[in-house]
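Take a look at subunit A:
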Amino acid sequence: MNSSLDTFPRLLLEHARVRGDRPATREKDLGIWQTWTWAAVAADVRALACGLAAEGFRRGMHLAIIGDNRPRLYWSMIAAQALGGVPVPMYQDAPAAEFAYVLNDAEIAYAVVEDQEQVDKMLESRPAVPSLAHIFYDDARGLRNYEGVTALDVLMEKGRAFDRAHPGFFDTEVAKGRAEDVSVMLYTSGTTGKPKGVRQTHRAFIVAAQGGVEFDHLVADDSMLSYLPMAWVGDHLFSYAQWLVAGFTINCPESGDTVMTDLREIGPTYYFAPPRVFENLLTQVMIRMDDASSIKRWLFAHFTGVARRVGSDLLDGKPVNAIDRAHYALGNVMIYGPLRNVLGMSRIRVAYTAGAAIGPDLFRFYRSIGINLKQLYGSTETCAYVCLQPDGGVKFDTVGIAAPRVELRIAADGEVLVRGPMLLKEYYKRADATAESIDADGYFHTGDAGFVDNAGQLKIIDRARDVGKLASGAIFAPNYIENKLKFFPHVKEAVVFGNGRDAVCAFINIDLGSVGNWAERRGIAYSGYTDLAAKPEVYKLIGECIEKVNAELAGEGALGASQVRRFLVLHKELDPDDDELTRTRKVRRSFIAEKYAVLIDALYSGKTSQHIRTQMRFEDGRSGMVAADLHIDDARTFAAGAAQKAA
Partner candidate 1 sequence: MTAMSGGRSIGGAILALDNITLSFGGVKALTGISFDVREHEIRAIIGPNGAGKSSLLNVINGVYHPQQGTITFRGEARHGMNAHDVAAHGIARTFQNIALFKGMSVLDNIMTGRNLKMHASVIEQAIYLGRARREEMENRAMVEAVIDFLEIQHIRKTPVGRLPYGLQKRVELARALAAEPSLLLLDEPMAGMNVEEKQDMCRFVLDVNEQYGTTIVLIEHDMGVVMDISDRVVVLDYGKKIGDGTPDEIRGNQAVIDAYLGVAH
Partner candidate 2 sequence: MSFFFEVLIGGLLSGVMYSLVALGFVLIYKASGVFNFAQGAMVFFAALTYVGLLEHGLSPWLAAPATLAIMVVLGLAIERVVLRPLVNQPQITLFMATIGLTFFLEGLAQIVWGANVRGLDLGLQDEPMQWLADSTGINVSKFDLVAAGVAAFMVTLLALFFNRTRIGRALRAVADDHQAALAVGIPLQQIWGIVWGVAGFVALVAGLLWGARNGVQYALTFVALKALPVLILGGFESIPGAIVGGLIIGASEKLAEVYLGPFVGGGIEGWFPYVLALLFLLVRPEGLFGEKIIRRI
């Protein structure tokens, strides 16, 4: 790591120096892509920093960042860092109540938020957060008559004045920064218990970022669409750390509901999306193709077939015979090229997905039409990644090889251990947690169970904590099974139980879009999710999915014992607002187990139906009760090793 460029503010100034007139940030605003050069960004950051300083923001203080991906929110992070402060990005869609905890935990006194909506939430949580004194907002819409909140424009004006009054202040502050300083505090979504603040240093994130930049040869000409929550480590790595390390361009969409359009316009070369995004995209593609003319449908079916056969091989540079190459080339003109175009992925060089396991078919589909989609594995504590899939070495069921400067080790109990410069410095005010997650040798305990396959690639089975044993003593990895289930477009969420029990049973959430469409095409009328979920046809459909999974499991030795014996389709969608999922849509297993205890009992007591009433919160924030009689079905299972025959 270049010693003079060991903090983000310094990286920014460097870019402003060497490529001052190149685009650093774009935002779709007022109908066009407003562009800021590196020089412009540097100037604004300077103003912001000086403004904050003038407002009394000091070294070591925390700056809350709340809102959609907006340029000036990113810049505020650099500004805070320039003053030796620590930005604390938070999930913008959380309700005020959830804010209060983090705001207090991080002793937030200064907050930069996007708009009226966020300001309102801040003001709402203020009574609970005595420390919160200064609130700055980016978008002044509707805020003219608010008391005690300041517009960023005003702040920056102040800053410029302050800068004129104290020339050199900014530069000396930046000069004070050290690589070991904490650069950011990211709160883990916390599948269990309260969220913890993960403190990362400049070094950690810069090293991590550089690793990825080398690994995928990212350059200043690349461009990225920044649309994922700023509080999420992935976004902080891709559209902040790597942005400042590689010096490429980040693009902020116009609004949440225009992301797909904006993606099409920008056509990024470097792209990240969680599996569910790719999944939704594919579902949409399939749904739209259903209405296409028969010729088009035929072309689509034919050429995607060809792609499935040779597409990924071509992408991996494996040998493919001339005829297939020609055939694929034709398909590229007829289908793949146009498809990439309508998806906005024509220019993608590198695309990553992570956060959850991705369906093999899904994964193969994107690769087969020529999109270099890869998987990575990591966590907030490791600056987003531990393993990356190298070009040409991509498998759907692994998460790739150890990233540069990462030491990987598998513990005796199968837990994945990591060591390297990208590890977290500490959990904020949680020495205990820090101690238990980093052992004496400096290895971080990821909490995931997995193994390294013969190709040297890591394969994650499940959360180590969740890996349990069936009554029979056979290993039981719920997430592993759930993911297999979720690979089916019809299955949105799945929760399986079996730890310490004699068999595995499952809750299923159907995908309303996909199953709904399926139902319509079969003329099955339904009034809504609950109604659709209860249809016998749907149970049959899901039953078939489970049967396939069982067949696979049967073929996977030890896991063969954990085939799903019985299942039910839940009467409501699992929802973060009901605390059943985390904000990153991971299932809160234990919580669900309590909430739906009756259903679990029913599953194991062999009942064929069970009545249940559940509290749920609606879109508009009101909450009410849903009641239903849930039917329970048995699934076909297979003798271990019988997989091939059955599947």
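Candidate entries met the following condition: all candidates are chains of the complex that A comes from, given by their letters.
Before moving on, here are some points about what is shown:
The working rule: a residue touches a chain if its C-beta (ideal position, glycine included) is under 8 Å from a C-beta of that chain, and two chains touch if they have at least 3 such contacts; residues count from 1.
All figures in this text were calculated on a predicted structure; none of them were measured in a lab.
Of the numbered chains 1 or 2, all belong to the complex, but just one touches subunit A: 1.
Every residue of subunit A that touches candidate 1 in the complex is listed here, in rising order: 29-32, 141-142, 144-145, 254-255, 257-258, 261.
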